[in-house]
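The complex appears here minus one protein chain, its other protein chains still in place.
Up next, chain A:
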């Protein structure tokens, strides 16, 4: 089980409180598809992903980004039981969606960069360290049920 210090929990919840989940989720997913274009392989039914502008404006990307980051919010409420929280989602990503867990790590790193652009100087090294740990642990939990 992952241990979170009081400081880490504070850094997580205070950052989360400042976010627009819809905006950041949409931006994170869009950047994933732009920076790592091979990740588009999972979204062939999303319509126009032909350019960064198309991706950013794509309503399915925005909606899915919001869904993904909303789920992240669940993790934050359940920091002491991430594997349990993500058990069903893990099975889904393995059995139905067939997503290589490496993609969770890529999205996690992108999310950290999105947070950095929004929080600027407030995104201190300690803040980044905590969030890199969080995205890593979430990625691990999402991969846990893979077989």
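The rule is short, and it goes like this: contacts are C-beta pairs under 8 Å (C-beta built on N, C-alpha and C of every residue); 3 or more make two chains touch, one makes a residue touch a chain; residues count from 1.
Keep this in mind: contacts and distances are computed from a predicted model.
Missing chain, UniProt protein name: "HBA protein", from among "26S proteasome non-ATPase regulatory subunit 2 homolog", "Ethylene receptor", "HBA protein" or "Phosphatidylinositol glycan anchor biosynthesis class S". Between the chain not shown and the residues A:2, A:21, A:63 or A:112, the one that touches is A:112.
Contact between chain A and the absent chain runs through residues 30-31, 34-35, 52, 55-56, 109, 112-113, 116-121, 123, 125-126, 128-129, 132-133.
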